[in-house]
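One protein chain omitted, others in place.
Chains: A, B and C, in written order; residue numbering restarts at 1 for each.
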Amino acid sequence: MAIRVQADDFDIGAELAALTEGDASIGGVTSFIGLVREMGSGPSAMTLEHYPGMTERQLAEIEAEANRRWPLQASLIIHRYGRLEPGDRIVLVATASKHREAAFESCHFLIDWLKTRAPFWKLEETAEGSQWVEAKDSDDAAADKWQQR
Amino acid sequence: MAIRVQADDFDIGAELAALTEGDASIGGVTSFIGLVREMGSGPSAMTLEHYPGMTERQLAEIEAEANRRWPLQASLIIHRYGRLEPGDRIVLVATASKHREAAFESCHFLIDWLKTRAPFWKLEETAEGSQWVEAKDSDDAAADKWQQR
Amino acid sequence: MKLLYFAWLRTKIGVSQEDVAPPAEVRDVASLIGWLQTRGPNFADALKNPSVVRVAVNQEYVRPGHPLAAGDEVALFPPVTGG
Partner (left out) sequence: MKLLYFAWLRTKIGVSQEDVAPPAEVRDVASLIGWLQTRGPNFADALKNPSVVRVAVNQEYVRPGHPLAAGDEVALFPPVTGG
């Protein structure tokens, strides 16, 4: 289990290799990479604000919950903050398990819960000035489906 | 869309970076890496046999089906053959989409269908000699759930 | 009591954190928000719709009825949009 909150980019290949290093009981690794999307008219950068301290605590709680629900050999969450441009990586979530179902479900769970619980806020740079991104109902719905299990 | 069947290992970081390169409409990339698991008593290598020609054709059909079912910006399947040892990578499946649900579902679909359709066979080296791995009912069940959609 | 504001709550209020000593009748999160609304037009505007304000006490999410103590770290922010 590992959590990192950082301004810098990360090396996907190195991170995923380190996740499984030395544990040959792992049969599958599922990962999700979130990227800054170009919105509507032209490139728009954004700045990610977060709540230092609470962020790490919430991510650790979400990761611990995934480890309670699924038999995981390893897990990793890296989330960036600061100014990011379209195409930049925002987040990496990865889970490793003996079997692929557990890896898929736990990885999906982590990103869904992170989206509604980890204290990050996106400030988008638009042609009309900076604008705080509004939370999406679809994110709440995605997180809720894991409550019903 | 890309398919590769090869004996050599692959570079996860480079493959995933290339998948999203130049397309800032991509919001999420889900990937699955399958690894050779150490079975029961001690390390056991394996040899993956395949059906050249049909393998590429089946993988391309599976990938085309995923692209019909989900709005994908990019997808990639790399599958190795030949002799592999515990901890070695066997397969990489990755899908990129504007939204994470499509990326997760299509990636999961690809590996489930690949497991029951792509003509690969595992020959395990055990203490009692080489043994062909038997197909798992759980793989059929995993693939079947995508039929019912 | 330490107060923290994030995202548009921070920009509307105009400060990111402050130390406050609320009156004795402020015993829970709901009454804290009620008191903050009286501290000026910036607070009144930022907190005019408490249903869109999320609150964490000592870095854990809490509900409006959550009791408060003098040494608490209380954060107010909009629904999160990371990931």
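The definition used in the following text is that a contact is a pair of C-beta atoms (placed from the backbone, for glycine too) under 8 Å apart; a residue touches a chain by one contact, two chains touch by 3 or more.
Quantities reported herein were computed from a predicted structural model and do not represent experimental measurements.
Q: Can you list the shown chains that the absent chain is in touch with?
A: Over the full assembly, the chain not pictured touches B.
Q: Hey, which chain B residues sit against the chain that's not shown?
A: Missing-chain contacts on chain B: residues 34, 48-51, 53-54, 57-58, 79, 90-91, 111, 114-123, 132-136.
In this section, only the chains that are shown with their structure count from here on.
Q: If you drop chain A from consideration, which chains still connect to each other through contacts?
A: Drop chain A and the rest splits as B | C.
Q: Please work out the Cα centroid separation of chain B and chain C, and write it as a whole number of Å.
A: Centres of chain B and chain C (C-alpha means) sit 48 Å apart.
Q: Hey, how far is the Cα centre of chain A from the one of chain B, in Å?
A: The answer is 23 Å.
Q: For chain A and chain C, what's the span in angstrom between their mean Cα positions?
A: Using C-alpha averages as centres, the distance is 26 Å.
Q: Residue numbers in chain C touching 2 or more other chains?
A: Residue numbers touching two or more other chains: none in chain C.
Q: Can you pull out the residues of chain B that are in contact with at least two other chains?
A: In chain B, no residue touches two or more other chains.
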